[in-house]
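Here's a structure for you.
A single protein chain has been omitted; all remaining protein chains appear in their positions.
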Amino acid sequence: MCGIFGIQGHDEAANIAYLGLHSLQHRGQESAGLVARADDAKTTSGLRRHVAMGLVSDAFGREQLDRLPGAAAIGHVRYSTAGSSELRNAQPFLFDYAGGSVAIAHNGNLVNASTLKARLEASGAIFQTTSDTEVIVHLMAHAREPDVVGRLRAALAQVEGAYSLTMLTDDGKLIGARDPHGFRPLVIGRVKDAYVLSSETSSFDLIEADFFREVEPGEIVVIEKGGLQSYRIAVPAVEPRFCVFEHVYFARPDSLLNQRSVYRAREKMGMKLAEESPVEADVVIPVPDSGVPAAVGFSRQSGIGFEMGLIRSHYVGRTFIEPQESIRHFGVRLKLSPVRSVVDGKRVVVVDDSLVRGTTSRKIVKMLRNAGAREVHLRISAPPTTHPCYYGIDTPTRSELVAASHSVEEIARYITCDSLSYLSHDGLMAAVGAPSAGDGYCSACFTGKYPVPLGRPDEAVLVQLRRPS
Amino acid sequence: MCGIFGIQGHDEAANIAYLGLHSLQHRGQESAGLVARADDAKTTSGLRRHVAMGLVSDAFGREQLDRLPGAAAIGHVRYSTAGSSELRNAQPFLFDYAGGSVAIAHNGNLVNASTLKARLEASGAIFQTTSDTEVIVHLMAHAREPDVVGRLRAALAQVEGAYSLTMLTDDGKLIGARDPHGFRPLVIGRVKDAYVLSSETSSFDLIEADFFREVEPGEIVVIEKGGLQSYRIAVPAVEPRFCVFEHVYFARPDSLLNQRSVYRAREKMGMKLAEESPVEADVVIPVPDSGVPAAVGFSRQSGIGFEMGLIRSHYVGRTFIEPQESIRHFGVRLKLSPVRSVVDGKRVVVVDDSLVRGTTSRKIVKMLRNAGAREVHLRISAPPTTHPCYYGIDTPTRSELVAASHSVEEIARYITCDSLSYLSHDGLMAAVGAPSAGDGYCSACFTGKYPVPLGRPDEAVLVQLRRPS
Amino acid sequence: MCGIFGIQGHDEAANIAYLGLHSLQHRGQESAGLVARADDAKTTSGLRRHVAMGLVSDAFGREQLDRLPGAAAIGHVRYSTAGSSELRNAQPFLFDYAGGSVAIAHNGNLVNASTLKARLEASGAIFQTTSDTEVIVHLMAHAREPDVVGRLRAALAQVEGAYSLTMLTDDGKLIGARDPHGFRPLVIGRVKDAYVLSSETSSFDLIEADFFREVEPGEIVVIEKGGLQSYRIAVPAVEPRFCVFEHVYFARPDSLLNQRSVYRAREKMGMKLAEESPVEADVVIPVPDSGVPAAVGFSRQSGIGFEMGLIRSHYVGRTFIEPQESIRHFGVRLKLSPVRSVVDGKRVVVVDDSLVRGTTSRKIVKMLRNAGAREVHLRISAPPTTHPCYYGIDTPTRSELVAASHSVEEIARYITCDSLSYLSHDGLMAAVGAPSAGDGYCSACFTGKYPVPLGRPDEAVLVQLRRPS
Partner (left out) sequence: MCGIFGIQGHDEAANIAYLGLHSLQHRGQESAGLVARADDAKTTSGLRRHVAMGLVSDAFGREQLDRLPGAAAIGHVRYSTAGSSELRNAQPFLFDYAGGSVAIAHNGNLVNASTLKARLEASGAIFQTTSDTEVIVHLMAHAREPDVVGRLRAALAQVEGAYSLTMLTDDGKLIGARDPHGFRPLVIGRVKDAYVLSSETSSFDLIEADFFREVEPGEIVVIEKGGLQSYRIAVPAVEPRFCVFEHVYFARPDSLLNQRSVYRAREKMGMKLAEESPVEADVVIPVPDSGVPAAVGFSRQSGIGFEMGLIRSHYVGRTFIEPQESIRHFGVRLKLSPVRSVVDGKRVVVVDDSLVRGTTSRKIVKMLRNAGAREVHLRISAPPTTHPCYYGIDTPTRSELVAASHSVEEIARYITCDSLSYLSHDGLMAAVGAPSAGDGYCSACFTGKYPVPLGRPDEAVLVQLRRPS
């Protein structure tokens, strides 16, 4: 996962983009970067770039922002994925090609990147990063169209998979684009005379922007001084497939995505879950922070009281030193602590939004029992995760997904909980307001029904190719 | 405020103390420090020290911890107070005196520090820090008693005010002490063969220690290989006066302080508040994170649904760059965001644990109205803060305390909320389980009834002397 | 200017390359980087890279080196040039292309880079750096030859200008190459079973390597386990043109370049200078450190005593804070101090190796007069610098070269010295052992006779294109 941002027409473009990235920080903590366009453009292209590893607040100080003047900027935060944690993969990328200079920031994952890369290399292309975003850039450079929008349309007609993009050209155009399925979010806002692009609406409150509309699936928007123009990506229309996992876990609860409140969707998941899998219990507690809305919903529907029975510490640094002589369940303990007075002697319902490998849930159950819980019932506000995502979420390979190879009963036994239930797929679809057939959403991680076919049959290869941005 | 820790009899003393400080991080983020006693004691005293500005995880890495071997250690986290943010004030202090070498970590504030300092200087003492902790050290050095415990008793017989202390001697004694009123917490735990001292029990879950008992008000405990010995501070017995603000705000909700769950106390404050100041409304929302338990209590008692209508960002760094052209209410926005779908069109009860200057509350009210709240009713789960604390909490001076000079109605008007109510003092005392008269607690910040008289009548001077540790 | 290094066949390749870069640090302090090839090659290509801004010792620690295992490595140190001080220009570059993965480090400057770049962009290439090195990489990727050596030969047949290169392939080949004129140095050494490539022989003493031979102008050497193979770049043979400025100033005095000791060459420049421009004086002093050998030579030839009349401070950091109220000639003072007892009341000959803008020399003269010098005679151990270098030395543009537009008399007046003399071009050629006609050397910066014609007539454009590495 990644977060992307863009702004055009604001005196403090880089400053605002910096704030925008801050509000998207939950989408990626590995690296952060900005490209801004200096209006006077003393440098050839006028596009200036700063990227660094770490959080937005670590990567940028006053000095870095002061070196990024101008009225237009784009930004990117990147999620840490194993093996490619390098500065050269930090976005936005900035490149020169026959059409001038362009910067690009990408959220998503292309499924035919390796095929395209091989084809491009055969015709003389060199690749300097391990990101599939570079493929898009090469396709633009090879396109015959005279202008950047034409080149981008030509490039996007060839790629398959998930992408939301923001781009900045050396003549001051801010461009946003979203794949035909619309897997990843991209919204448009307005602040004063400026247009803003952002992965989520949560950015808008911070910078005092108003929500304008979403970039449509398959749409390219080009923002210049004159206003906003819309283009279509030249591919046959497909049904929208917004990633349901954004609603389940990834997006911020204060965001409005796919015309739907993330908070409310999560709360409804909790309510549906309580309907589907009721349990006799004394208290409902969330796994904070992401499990809170669903636990509130579960409590409301079930009538069982809500309590914050687990406390999350927010001071855990990246370089925490573990004791040499291991303390049991150390990593989880560092982040979560049980509130003994809430759970002691109680039958506890724990609501979490996902269960991937099962190891953390197992530790939480043990922690709650140590704190005196009489019974621990785990309720997951989503269906079992049985398939990896090829569209930009960094899920583990199938072999690591406990639900891919184990029944709910087996998982419950491993977790050592008294009962375990998942939300049904229908329940999830109802919670996000989807029509009965689940139309409009991609839920392949729960069903294996991938909207975009993978280029090669060998999943192992595909997983390796996967380089979510 | 500060947090203190100590451990004796553990192979990885400094590592465990490091974890202990991590779990006390909420009590102070300005500086962190450890002193450990090397068992082989190649250095004269065997006591080694590392202190640094910043969070525990910033101040200590593998390298720093490896330089602190040995079976006993003490640690300290310090709160940032204006004007004295210097490394030389970072604790634990380490000093040589006629009795050898001793390290000391202090939480609290002495009210006769300036008088004692003047007297000590007159007899030739030099002061190298601006911390009142140094006064205790000088008193120990000037004492005639032959051993460290005797010296400490003699020193503590002269100081007045609030203190919880951990100390480490060059012959391996871990010492804990608590002033006769017991203003600040200090608890004893056991892990394997080791004894642990900590400001709060929240440390014990992380390091897998069991709660043993509190250090009693007026007690000195000395922990050696042979076990734990108890001494009394040689002053007339007084009634315990545990700081009620620890329950209201300061301590972690998963801690057990003064034999009482902090979480449950806060929840009861919310319930009492709902009883005392009911309101017709659609939703109850907390100001996270500290307002959550009281909001849960308010919701339960009132029957109005609980929602997380404000989201707290946990990525805000210390050096966040503000936009030059100011965004309204920027600081608060950066940390808190309203969930529009929760508050839009609703009559909202906001529960917070304190209202000091009123500026933040005012911003929250505006933020909620901008997000569509129809009515905003502010409920504070404590009485109005009318008096500064002289016992270790870094409250502002009286002139900055809005409740010191304004009526509730005036404050409500300033805050621009539709209604404002505080919990009554009786309600607070009931919530923390105090007898009707409020016995057993210090609530001077709400009442002005200071259990320990101040040395001088001039508050301005006293405020200046105040150097909470 | 830059420094390059390579090693093949050594257990600690990255460690040795790190030391090698250290000994080339004088050739570039802006950034440092290494690429090593892991023998087990768990990553696709096996080539791992670390680059960072700053000195070698800042850029690399134990941790960074430990992540670069393997028996082959190349490295690069980069000189700071205005406007392109960015991490993305730090070398070695690492890229994937149809032939696999290759890393490249470059010292020199291509004169037809912009023409080639335009041509490559027209055929779809994208450029991610502002370095002309990237042009070579693209040409390799576009070549039809099946193997890396063939591709490199094809690429180098198209570029014009100055280059010394080290490259590392994903199958473990270490490649060195040098342009047909041999502007920049590149030498081969042996340590145990390993081959080493380095910009200068000064590296060899540190790592205990033995000098083997130079890479010949127009030669490509390919080093594998089997040994060293030699190829020719497929261009017509030209006369060698080794950069004389390496001998004058740039190289380390303990290096042997173009079969000639740098120290001895400088000493002879000083002797020739004394012959050509004698002066009645009491003492000869160098501008340290680079002026020392020529001053020793001047002293020997003239019989005037040598003294270290100027002291150089070696503690000046990059971020030195200047006093706000300016101290005269501050920057120079910080680095150089006069020894009053050496110059007071004396007629002083100051020997320096170059005079570019004249500002520093002017400050030195004033400094010496303030310290009591009765007369100050400036002797420059090279001819006047009248033309910019297009082959990799970061000289200023012509308009900044004082000797391009002023007579020696005018310069002397500006410098305020009592006399000023430069070494003649013939004297310089004699000092470096060149045949009478100056054959074998490029001295275009002194003569304007550029061995490789520039692609376009407009110097302003060319200067802008110049991106010395």
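Should a chain be cited, it is by its letter among A, B and C, assigned in written order, with residues numbered from 1 in that chain.
Assume a residue touches a chain if its C-beta (ideal position, glycine included) is under 8 Å from a C-beta of that chain, and two chains touch if they have at least 3 such contacts.
In this text, all values refer to a predicted model and were calculated from it rather than measured experimentally.
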If I'm reading the header right, one chain is hidden. Which shown chains does it touch across the whole complex?
B, C
Could you tell me which of C:A154, C:L228 or C:L334 touches the chain that is not displayed?
C:L334
Per the whole complex, from C:R264, C:R347, C:R398 or C:H425 the residue touching the absent chain is C:R264
To test your reading of the contact rule: which positions on subunit C touch the chain that is missing from view?
11-12, 15-16, 18-19, 22-23, 25-26, 29, 55-58, 60-62, 65, 202, 205-208, 252-254, 256, 261, 263-264, 267, 289, 292-293, 296, 299-300, 305-308, 311, 313-321, 323-325, 327-328, 333-334, 337-342, 371
Where does subunit B touch the missing chain, residue by residue?
43, 49, 83, 86-88, 93-98, 117, 121-128, 137-138, 140-142
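Definition applied: only the chains that are shown with their structure count from here on.
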Copy pair subunit A, subunit C: interface residue numbering same or different (half cut)
same
Whole-Å distance, subunit B centre to subunit C centre, using C-alpha means?
60
Go ahead and note the Å separation of the Cα centroids belonging to subunit A and subunit B.
37
Whole-angstrom distance, CA centroid of subunit A to CA centroid of subunit C, is 47
Contacts with two or more other chains, residues of subunit C listed in rising order
none
